[in-house]
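Not every chain is included here, but those present sit where they belong.
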């Protein structure tokens, strides 16, 4: 098909949640791209950042890197990169470990919350993604 | 199925609108819980506030309590409780009678407006729900 | 059916994009009304502004008026009128040519971004649409 | 001198705090107008609302009306009227009793906080003061 869609990079170990996230983003009109680990996600972002429009990541990941660290590295590559975290137990750590202008979805969350979070961060004129300098 | 969903407490007398609100929230991935009156809603919130994630309420209700009063009591139980009002004629009273950081949906509204309002208030990093102290 | 829906005025020359915008708004519960040109849109807004709740416009239009100019005229008719621009190449001009409190959707965008943008601008309590005086 | 200044209506029973508020607003370039009670403030606002640009009020007042009630009546007169509350013990009630888009200064507060709060609410382009309809 020839319609281009905004690609969203997703890191989620839990197969059930991953399927839900993929379906939800697809129904909202996004194209989810799954990374198997934080390390793979960072490699993908370094290679062709411009291809991805946002990061959606779980906190606990199977590699050495957790979701907090992936987000920090994504922001070093692109200071304005939109970030959405998904977590249960780790949601309370967002004020200390999250990056500025990111969003935290506390599990259990509704699919509509994920789509709204990504859309808000992508829409120009929405809350700021990065400092102005 | 065993997936846990965010429960939204809904107070709406009009059967047609109630059905629309239930369907809309369910399609967005929320679980609507209907209260028959403001009094019942407050009783439910006092009993197990932590079970509910937001209040969606009409202004004119059949008991003695209107939607403005239900929202005030919900905020006394939980100062950060997300509140969405729905109204036609009473929408103009929101600046005087609404609680801070609430949202007013003026009828007629589109189902997408309801889902977006609830999602915005639930998503961490969205506009503030309560003072910081 | 007799249910009244919020009418959204849409100006989009490209037939494929127009169809997508119409379908997306309809699925979100809005009623799209298509204008064939900027001139027609301004005429419709002057005649019965209160009927329309928001403007969704492409930048390059087939008449003499582009989307930037239509938005300015819409705001002269109603200073609080919600405006969503859609564009590819012209998105970078939004900081210089857009109106305050508008949103720019950069193509390619997901349908969910359009619905979220319109809903955010319509929901009372969302970011401001116009100065307070 | 002939320079016109924005007039801010102030209700504060405590003479020491009242003096501090007056001095602070004057140094910021505002003209404070003191009302002796909530009742007097509402009478002044009804008579010539357009003369006043914002309300700064304590919560506990010596008449029958408290600051929460004065703010509600001010918003019925002018739905977009900027409101700043000042309080010690009552600050925790703001999420339940405050009006939307108001600010609560918790005592003890610095004079700069009062000036910044009033300036933010007056500046066009700052957070919204009232619904858009």
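For clarity, chains are labelled A, B, C and D in written order, and residue numbers in each chain start from 1.
Rule of thumb we're sticking to: contacts are C-beta pairs under 8 Å (C-beta built on N, C-alpha and C of every residue); 3 or more make two chains touch, one makes a residue touch a chain.
On a predicted model such as this, the values are computed, not experimentally measured, just so you know.
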Size of the entire homomeric complex in copies, 4 being in place: 6
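Criterion: only the chains that are shown with their structure count from here on.
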Classification of the chain A:chain C interface as same or different, half of numbers criterion: different
Greatest separation from chain D - chain, by CA centre: A
Computed distance of Cα centres, chain D from chain B, in Å: 29
Distance between chain centroids, defined by C-alpha means - chain A, chain D (Å): 42
Residue numbers of chain A (touch at least two other chains): 115-116, 120
Touching residues on chain B, where the partner in the complex is chain D: 72-73, 75-76, 79-80, 91-92, 94-102, 104, 106, 129-131, 133
Touching residues (chain side chain B, partner chain A) in the complex: 3-6, 28-30, 115-116, 118-120, 122-126
Chain B partner contacts - residues on chain A that touch it in the complex: 24, 91, 94, 98, 101-106, 108-113, 115-117, 120, 127
